[in-house]
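Please see the structure below; I have some questions.
The complex appears here without one of its protein chains, the remainder shown in place.
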Amino acid sequence: MIFNIPFIAVVAMIFIGLYAVLFKRNLVKIVIGISIIESGVNLFLITLGYREGGVVPIFTSAPSDVASNAPGSMVLPVPQALTLTSIVIGVAVLALMLSLIMHIYRHYGTLDVRKMRRLKE
Amino acid sequence: MFSFESILETLKTGSGFWDPLIWVIIAALAFLLIYVLRSFGKKEFKEKTEQTQSFLSGNPEYEKEQMRIKGSNVYWGFIETMKWAFNILRKIHTGNASDYVLWLIIVMGFLFIVVFITGAL
Amino acid sequence: MSTRNIVAAVMFSVLAVFFILTALMLSFGAPIKSQMDDYIITHTQNETGTNSAVTTIVFDYRGFDTLGEATILFGAVSGVLMIFRRVKK
Amino acid sequence: MSEMSKIVRTLSNITFPFIMVFGLYVIAHGHLTPGGGFQGGAVAASGCVMLIVAYGSTWIFEKIKVSRLSAFESLGALGFIGVAFFGLIFGGYFFNNFLVRTGILFNIIPETGFTGSEFNTAGVLPLMNFAVGVKVIAGVFAIVVVMAYASSLKEWKQ
Partner (left out) sequence: MNWFETITMHSPALIVAVPLLAGFLTPLVSRINDTVRNLFVLIMLSITGILIAILGYDVLTNGIRTYVFGGGNTVITLPSGLMFHVRIIFEVDSMNIFMVIITIILAIIGIVYSLSFMKKEDGLDKYYTIVLILVTSTLGMELTGDLFNFFVFLEISCITSCALIAFWVHKGEALEAALKYIVISSIAALFFLFALGLLYAQYNALNMATIANAIQFSIIDQAALILIIAALTMKAGLVPMHMWLPDSYGEAPPSITFILIAATQAGLYGAFRVIFTLYGNVFNSINLAYVNLVITANTIGWVLVALAIITIIIGVFMALIQTDFKRLIGFTAVAEIGYIFLGIGVRLASKYVQYSGSSATAIAFSEYSSIALNGSIFHIINDCLDIGLLFLVAGAIYYATKETSLDKMGGLARNMKYTTVFFIIGLLAVSGMPPFNGFASKLMLYESTYQLNPIITIIAVLASILLLAVFVKVFYSAFMGPEQQKFKEVKEVPKGMLIAMGAVVVIIIIFGLFPNLVINNIVQPAADALTNYTTYISKVIPGVI
């Protein structure tokens, strides 16, 4: 149980982000919350791939004893690759959201999410 | 893969069936019947006479522009009767972005409760 | 404290409880199964001639994901440039 | 935003080449060390963004055509997908690593640890890394230039 603290940290990060999305009114804070959720999910993927006492799965700089008894001595590489993809996706989403927010501030004159309600009913 | 006979089959829907070709034939017969009935109409009807004027209890007829009903006034009675339902619906549809996320969270929690209870059985 | 905030807080905590329940079921530091990753680590040098297993996955074993990733960046750049275009009204 | 003081500009002039060289190093050694096209491209693009901060977005926007940047980006993306299509043509499968174990280039099976022939490995991966690096530099730079210039325009000020 106590060894699941990394996963608890992941859940904490995800829900901190969700708190920002649900209860904050500033659009920029909502976007920050989405980035925090995404960091939590990335941390989750990385944490899944950890192996007790493993090293980074790169043979160039690996010590000879580690490379000799691979793969048992290396962390899982697939979650790291997935995380790389996920990070770039997050960058793209962030850029698009921020540029939309700039335009919205120009049109609405405010960043309050409660005033951004021309499309209701 | 493609068979021409399958075009003319009838669609079996469990207890019933549906064949559009029969429907088309019946519709054509119905239109023919309508035409026959229409041909029994009065012959002395004239266009552009006072026969075509609408009788508004002696009042002069408005011009066409004012006699038009706007789109939001159609079904006024129905909407007025069901006002309680429409008020609830209007209350749900707040155009607030974080409310959209809140609905996602609500559905997620509901599914968690339902599935964990039934999955534990 | 409006009704919306009360509902939000309640569902928020319910979901948090379920997430923590799920997280406590996982095992940290000792993956349950690792056949795919072991295969990749042991065969990365012979199959793709790469010393870095992560780069092997990113560009060779799962290269199509990386193409989609590049497509996402491309689409984001095109979208930003389209949003910031000069609109003649 | 307007340009900053002369100290900042001089220091950015001095550090800019080092940042670019480091970014290109990360791109080139993507198949040997942690890093790769995306990371190195991000480093190099951050160097370009430093120039925007130092010299002001309007100056950069006049110096650089954004349409040319987007053309560069599509060239990088075309290089990436082109390598994949070459894999379809030469190797018989989409995204096939058709260069490894052939006598052309990047074809050596590496040894563990630092060996003399380590750079000449990994088949088509260095090519993909380079294409992605070009793409990321151009893309991120274009995004930042456009957003900075738009935020510096007058009608965006309330």
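In this document, chain identifiers A, B, C and D correspond to the written order of the chains, with residue numbering beginning at 1 in each.
In this section, a residue touches a chain if its C-beta (ideal position, glycine included) is under 8 Å from a C-beta of that chain, and two chains touch if they have at least 3 such contacts.
Bear in mind the structure is a predicted one, so any value in this text is a computation, not a measurement.
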For the chain that's been dropped from view, list the shown partners it touches. A, B, C, D
Against the chain that's been left off, what residues of subunit C make contact? List them. 18, 21-22, 25-26, 31-37, 39-40, 47, 60-65, 67-69, 71-72, 74-76, 78-79, 81-83, 85-89
Contact footprint on subunit A, counting only the chain that is left out: 14, 21, 27, 30, 34, 37-38, 41, 44-45, 48, 78-79, 82, 85-86, 89, 92-93, 96-97, 100-101, 103-104, 107-108, 116, 118-119, 121
Across the whole complex, the chain not displayed is touched by subunit D residues 70-71, 74-75, 77-78, 81, 84-85, 87-88, 91-97
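The rule is simple: only the chains that are shown with their structure count from here on.
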Please identify which chain has its centre, taken as the mean of its CA atoms, farthest from the centre of subunit A. B
Contact-pair count is greater, between B-C and A-B, for A-B
Using the average of all C-alpha atoms in each chain as its centre, how far is it in Å between subunit C and subunit D? 22
Distance between chain centroids, defined by C-alpha means - subunit B, subunit D (Å): 56
Please output the residue numbers of subunit A that touch at least 2 other chains, ranges allowed. 18, 22-23, 58-60, 84, 88, 91, 95, 99
Where subunit D touches two or more other chains at once, by residue number: 32-34, 36, 38, 110, 112, 118, 143, 147, 150
I'd like to see which chains touch which, written out pair by pair. A-B, A-C, A-D, B-C, C-D
Residue set of subunit A touching subunit B in the complex reads 18, 21-24, 30, 113-114, 116-121
Taking the touch rule as given, give the residues of subunit C at its contact with subunit A in the complex, in rising order. 5, 8, 12, 15-16, 19-20, 23-24, 26-31, 34, 36-38, 40-42, 44-45, 51-54, 56-58, 62, 65-66, 68-69, 72-73, 75-77, 79-80, 83-84
Subunit A-touching residues of subunit D, taken from the complex the two chains share: 32-34, 36, 38, 110, 112-114, 118, 140, 143, 147, 150-151, 155-156, 158
